[in-house]
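A protein chain is absent from this complex, but the other protein chains hold their places.
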Amino acid sequence: MEMHDAKRVSIVIEAPLESRLTDALTKAGVTGYTIMPVIGGSGRSGQWTRDGQVGRSGMVNVVCLIKPERLDGLLKAAFAVVEPHIGVVSVTDAQVLRAERF
Amino acid sequence: MEMHDAKRVSIVIEAPLESRLTDALTKAGVTGYTIMPVIGGSGRSGQWTRDGQVGRSGMVNVVCLIKPERLDGLLKAAFAVVEPHIGVVSVTDAQVLRAERF
Amino acid sequence: MEMHDAKRVSIVIEAPLESRLTDALTKAGVTGYTIMPVIGGSGRSGQWTRDGQVGRSGMVNVVCLIKPERLDGLLKAAFAVVEPHIGVVSVTDAQVLRAERF
Amino acid sequence: MTNLFELAANNLISPIILSFALGLFGAMARSDLSIPEAVAKGMSIYLLFAIGFKGGASVSAHGIDATLIAAVVAGLVLSFGIPFIAFAALRIMTGLDRTDAAAVAAHYGSISIVTFVAATSVLESQGIGTEGYMVAVAAVMEAPAILSALWLVARGGSKGGGMDSALLREIMLNGSIVLLVGAFAIGALTGEKGLAEIAPFIVTPFKGVLCLFLLDMGLIAGRGLQQARGLIRFNLVAFGIAMPLVGAAIGMALGALAGLNLGGVVLMMVLAASASYIAVPAAMRVALPQANPAIYLTLSLGVTFPFNLTLGIPLYLAAAQLMIGAN
Amino acid sequence: MTNLFELAANNLISPIILSFALGLFGAMARSDLSIPEAVAKGMSIYLLFAIGFKGGASVSAHGIDATLIAAVVAGLVLSFGIPFIAFAALRIMTGLDRTDAAAVAAHYGSISIVTFVAATSVLESQGIGTEGYMVAVAAVMEAPAILSALWLVARGGSKGGGMDSALLREIMLNGSIVLLVGAFAIGALTGEKGLAEIAPFIVTPFKGVLCLFLLDMGLIAGRGLQQARGLIRFNLVAFGIAMPLVGAAIGMALGALAGLNLGGVVLMMVLAASASYIAVPAAMRVALPQANPAIYLTLSLGVTFPFNLTLGIPLYLAAAQLMIGAN
Partner (left out) sequence: MTNLFELAANNLISPIILSFALGLFGAMARSDLSIPEAVAKGMSIYLLFAIGFKGGASVSAHGIDATLIAAVVAGLVLSFGIPFIAFAALRIMTGLDRTDAAAVAAHYGSISIVTFVAATSVLESQGIGTEGYMVAVAAVMEAPAILSALWLVARGGSKGGGMDSALLREIMLNGSIVLLVGAFAIGALTGEKGLAEIAPFIVTPFKGVLCLFLLDMGLIAGRGLQQARGLIRFNLVAFGIAMPLVGAAIGMALGALAGLNLGGVVLMMVLAASASYIAVPAAMRVALPQANPAIYLTLSLGVTFPFNLTLGIPLYLAAAQLMIGAN
């Protein structure tokens, strides 16, 4: 099957910032993203879990597949939102089917 | 530790098609897969969220680690299911422990 | 944006072992990890789903971004926990923003 | 006719309708109010179990009367038949292509169990009895409309109206059908005694749970309407209000023909008038992936559902009283 | 003995049993009916809290009678001891290896709180009183069986029967034990007054929640049985039915010896006869990962649980009435 190069950007960010991040991504021209739940974790700011939480707490994982040439724009947009906050941004090389979609 | 080359295939597909996809993967000789939840997303067909949904709606993420030489077969099988539907297929290079399992 | 090489380790492990794994990772010097839910899957030990489960069953996915030079230590620590159990360990090359965090 | 206005006003300020309105408002105002998916699914399981059980227990108490078979047949005819009317209307009234029109038509042939429940509670509050087996009629009406719609697409020669045996099984053994029919059977088997045992769970708090469930429906409908802005033109909205009226009229005729009493006729009208938004959308994603979900979801949940809930039910009741006479 | 058949028939057409059967049917028919994990866990928390609280309140009302200590000791003996019997039986009757046999044995020494609850509700419907502290006996019986099973594996020299202090703490402070004992303590402290305050939550709707919970158990058991087809041979099924009978017999002897009344003896029998399917499986995955979960889960949830629920409970009651005399 014909595959096309792409970048897979994964942003683990605090839940209250989710809509700010996706708005920024959309503004930066991202055509799609997928939001995946996170049930717990640990980092410099300590350990946490979703168990029994009532408010909009914890983190979510926003995953975005994009054409390699758009990576820098996306990262700048994401970084502007993530920068003052806790959260992790990582990028992996990927290949996608149906590249016309990205 | 000894690592072995593998491909990590991630298929984001509509929930009502989940069992059709996993059946197709199994028929294509895949020995294992992991299904991860998706809580929302956005794409050409608009934005969606799982919140408050009652039916079998939204998407799920089927992740599959396989030997590189089996990639093409898997993709063909997956594509046959995904093709007429919305959904995203991506592949990344990976390495696995205990390769005898794949 | 300046990116730094890293390894993304993903460990799918049985839920009752989650805290043993994260303890081992922490002891091995890992500074952070993210736990993601898994809703079902299939492998040599059969098919399973989280639906309707009451006990601590099924699997979870522990994801860890680390500096490449720490990979081997992490894998040894993880393997010691995973070895007698079902579960899958995979590693992908990644790049991270804000490398000082890892 | 003052009766109708009173009834409608009364209906409009019930906690149930207002909860739906609150959800709608929350979504429109872009509040982050939301009900977790698991809780929403849990409530729908509760409602299906309760409504099925009560229907079965009532059949066990009043016996299966001669009209049961007639009512079930009427339901089947409606579910198979309404999609053809809806399809024709959509092709004439709106610019929808064959596939989208067929997908929408499937929803209107099938039913909305929450609308059914809301109608039952309006009837109860008016002291109008209903046949317990109307729950079974609701269950048989869920699926046939899907077959009609797929046939309409296949006849048009377009590819993709894919119905295979796996899909057929999925549709017939859909979780909500199994639960509704299963709870009905349990209710019928254990009867009044069984009902007495679990009434504090399935009867007394029922209306309150329904409020929270409708809050959720309001949130989802409101968010759907916002997403679909621009897509939903005047003609489509007109269809979403006219179609339930047409359905209700046919439902009234068949319900009366089947020999149902006043309450039963109203429920038959409500079943015919209501559109599915749970089982059919999932089937459409499998069988008619080219059809646009924003259209059929918005029409059934965003237009027809609130219309039936607020104005439709009192209207159908008033019409039935006029035509059939008060019980 | 007509008594027994009547009782069994009565039990079989209760909403509780039929809900379990509905779940079993839904799974077997491959319906997509399912209860969200969060809702299932929520219901189990509700049931543990309610049963614990009611037990504690009843102890506070009737006082701690002299047999409490004896009953707790009897429970400990059963939980420690039954695994040895089960292990021996499995090694003789079936081809299971030492590890699998020990893992299964651990489940049968421990208890199923849902079976306990179902038995309580059968006793209640027969007007038979039970000692409130039997809830505490249930709690102490959860864990010891695990220790016996691990000892059996360790004695066999096979590696991997790993019991460390972390695991011991996990087992003893397992969520269900803490909740059951904690709710018992709250019930005992706040007594009848506390119970009156929250009875509309933990007493009146209890049976209805139990129905939905058993629907879920039926779904899980049915899906487990389907997965395990081929694995579960005749000998294993025979064990899954014979073992509860043996357990119940020993439970009856120890219960009578401890001086329990009729209801208490039946509950002791049910505790001895039932097998864990929540706490013990998780412990086994940690301590005995080589043991095959399909075997122990299918036996305890797919064979012994439905057997106890349908035939076992009436049988144990009839046997206890025969041996001890009505009340």
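Going by the order they are written in, the chains are A, B, C, D and E; count residues from 1 in each one.
One rule holds for everything that comes next: a contact is a pair of C-beta atoms (placed from the backbone, for glycine too) under 8 Å apart; a residue touches a chain by one contact, two chains touch by 3 or more.
The structure displayed is predicted, hence computed values, not measured ones.
Although it is not drawn here, the omitted chain touches the following shown chains in the complete assembly: A, D, E.
Of D:39, D:106, D:119 or D:256, it is D:39 that touches the chain left out of the display. Looking at A:17, A:30 or A:88, the residue that reaches the missing chain in the full complex is A:17. Mapped onto chain E, the footprint of the missing chain covers residues 36-39, 41-42, 45-46, 49, 53, 169-170, 173-176, 178-179, 182-183, 185-186, 189-190, 194, 197-198, 200-202, 205. Although one chain is not drawn, its touching partners on chain D can still be listed: residues 13-15, 18-19, 22, 25-26, 29-39, 42, 200, 204-209, 211-212, 215. Think of the hidden chain as still there; on chain A it touches residues 14-17, 20, 45-47, 49-57, 84-86.
Here is the rule we go by: only the chains that are shown with their structure count from here on.
Taking the mean of C-alpha positions as each chain's centre, the chain lying farthest from the centre of chain D is C. Taking the CA centroid of chain E as reference, the farthest chain centroid is that of A.
Two copies of one sequence, chain A and chain B, touch each other mainly through non-matching residues, since under half of the numbers at the interface are common to both.
The geometric centre of chain B is 39 Å away from that of chain E, both derived from CA atoms. Chain B and chain C have centres, each the mean of its CA atoms, that are 19 Å apart. Counting partner chains per residue, chain A has residues 36-37, 92-93 touching two or more of them.
Taken residue by residue, chain E touches two or more other chains at 32, 34-37, whereas all remaining positions touch fewer.
Here the touching chains pair up as A-B, A-C, B-C, B-D, C-E, D-E.
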